[in-house]
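The other protein chains are all here in position, but one chain of the complex has been omitted.
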Amino acid sequence: MKNLARRVVFSLATFIALAVVSFVGVDALPGDGCTALLGRFGTDAKIDACRKENNLNDSVVVRLKDWSGDLVRGDLGYSIKRDEQVSEIIIPRLRNTAVMAAVAALIAFPSAIVVGLLLGRYPRKLISKAVNQFSVIAMTLPEFVIATVLWLVLSIWIPIFPGVSVMPSNASLLQLLPNVWLPALTLAVVIFAHSMRTMRASVTNVQNMPFVESARLRGTNERKMIKRHIVPAALPPVVNVVALDGAWLLTGTFVTEAAFNFQGLGRLAIDAISDRDTALILPIILFGLAVYLVSSILADSLVRVFDPRLRSSNR
Amino acid sequence: MKTLVRFNFLKNRALIFSVLGFHAFVALLAPYLRLSSTDSQDSAALLQGPSLNHWLGTDSLGRDVFSRLLHGGRPSLVIAFAATAISCLIGIVIGSIAALAGGWIDEALSRVIDFMLALPTLILLLLISSFFGQDPLILSVALGLMYASPIARVARSATQTLLARDFIRVARLQGGSRISILFGEVLPNVWRVMFTEVAMQFTWILLAFSSLSFLGLGASPPTPEWGLMIAESRSYMTLNPLLVIAPIMMLASLVLAIQAMVDHE
Partner (left out) sequence: MITTLTQSQILGFSNVTVRIKNEARDSRPILEAIGLQLERGETLGIVGGSGSGKSTLLRLAAGVLTPGLVLDQGEVTTVGKNLLVATPAERSNIYGSVVALVAQSIGESLTPHLTVLSHFRDTVSGEAVDERVLESLAEVGLGGEKYPYRYPHQLSGGERQRVLLALALVRSPQLLLLDEPTSALDVSIGSEVLTTIDRLQRSRGFALVCVSHDLGVVSQISKRIAVMNQGRIVELGQTSQVLRSPSHEYTKALVSSIPKLDQRIRESSSQSNETVLVCRGLGIVRGQTTRAIDSLDLEIKQGEVVGIIGESGSGKSSLLAAICGLIPLTSGSLKNGDGYDLSTALHLRPSKILSSIQMVFQNPDDSLNPARTVEQSLSRYTHATKTQICEALNSVGLGEEFLSRRPREMSGGEKQRAAIARALLANPQLLLLDEVTSALDVTVQAAVLTTLADLQRTRNMSIIIVSHDIALVASFADKIIVLRNGKLIEQGSVSAITKSPADSYTQHLMMLSAQRSLT
């Protein structure tokens, strides 16, 4: 418990430090919200007027104070370029990405763990080699290639799913669903291989440990072997991968969302960066950091459930 | 179908080396082969299928796909080599120094490595390339710095494992200086592990740049680059599917061959 509290505090401190660094860093980039809004049409006078209106001429420190004050109160800021509150831009897209991430996770993780277990335990069959080759290929190909291939196969050649979507970001859940499948499937393929291979390697590793043979030589049957001895010992590395890839599903999916024009957080990030919309970029970065830190803590806590050696500090 | 699976593509050394050789040949020699120019647009022959003049057809601007294909790996390969070299240099030096020095130096360097590992690389790359132009030099350096930390971590742990071994202790007892031990005892035993990590890094950097190009933030048109070609031609896939399939095959075969070679070691 003490350890957990310490980690949370440390992560909070890291988050704050990184938030400040990000603010200053993004601020240092050429241009600001006003140049983004006015673009090529901005004369010096217009830009100046815009800046005065939006308090952009204050010093970095003052702006940092204002911004962090707003943040703590829940106000994510205002995008000059889009003339909208940042929270209203981000939240619907966050929901879309979350739905896509959830679908991808539900498709990929359970199947990866089961397949990994089976391949690790019964490696000689032909199907094992086939799945292995497939997973190496899936793991090595870049996201945009997988997205394009799936699109080719499942939208053009065999028209099951709609391809590049044209739905608005705040579409209802029902309208969202048909557009979720291809991106979610792409993401599922990308992360399936990683979890599956980790589980398989872990199971193979655990099987060679003395305690597995020791249990077998005591007369433990196969079902009990898998359930009580092998799976719990094999899960810790997989938990780490699931946490890492799970965090990635929420924060790193730009390429897939771009490929399918899916109106999620990733698509927004790319647009914001292309638009130089600093007010939007910052909250997205912070969200990514927060997700990463939280998933780290969750992963470590979960691993302790499976490995008693990490729990207490005796011996 | 069974034979397809039985013939384990990924383990066949001859196949791996011929694919790698082919890519090396193409990447190095493309400009010297007598190919059509990658830029000349033939507005009369847009989106044509394969023909005698254009072996793989033409794209939406009338450019020859075959020639663009053969040139398409060069931008990412150049950047990948440069960035990998930078990240190796920085990573191995930092990692092994951290392990050798121990104490507070090790603590400090480890914190730095952890911090760098926590950074969201793709977002940073997007930011850098968007705000600082798509200058290959800047991108290489940025990629090199960002990917130095995984290498540093592996170098550090490999060195630490080695330092605990008895023959290193003997080297110290017989007067070996730290540098001499590093080069004489540590590195010859560590390079295998490092090689795998470095090769994987190379692949990631290569793919990161291709992905950037796909998003429009890497190689800029009209440069022929596989990721960019795929992005440009997606809408015309039904008219000339080769436009998309060919660059996919090239990219996929290169990356898989590298991966298979690494798995072999």
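Read from first to last, the chains carry the letters A and B; within each, the first residue is number 1.
In this text, a residue touches a chain if its C-beta (ideal position, glycine included) is under 8 Å from a C-beta of that chain, and two chains touch if they have at least 3 such contacts.
Because the structure is predicted, anything quoted here is derived from the model rather than measured.
Undergrad: Of A:E53, A:D75, A:E88 or A:D307, which one is in contact with the hidden chain?
TA: That would be A:D307, which touches the missing chain.
Undergrad: Which residue from A:S87, A:N170, A:T220 or A:S274 sits in contact with the chain not drawn here?
TA: Going through A:S87, A:N170, A:T220 or A:S274 one by one, A:T220 is the residue touching the chain not shown.
Undergrad: Identify the residues of chain B touching the omitted chain, counting contacts across the whole complex.
TA: 165-167, 169-178, 184-185, 188-189
Undergrad: Pick out the residues on chain A that sit against the missing chain.
TA: For chain A, the residues touching the absent chain are 209-211, 213-222, 224, 228-229, 232-233, 306-309, 314-315.
In this section, only the chains that are shown with their structure count from here on.
Undergrad: Under the stated contact criterion, what part of chain A meets chain B in this complex?
TA: Contacts found on chain A: 14, 18, 26, 29-31, 126, 129-130, 133, 136-137, 139-145, 148-149, 151-152, 156, 251-252, 254-255, 258-259, 269-270, 273-274, 276, 281, 284-285, 288-289, 292.
Undergrad: Which of the residues in chain B end up touching chain A in this complex?
TA: 2, 5-6, 8-10, 118, 120, 122-123, 126-127, 130-131, 203, 207, 210-211, 214-217, 227, 230-231, 234, 237-238, 241, 244, 248, 251-252, 255-256, 259-260, 263
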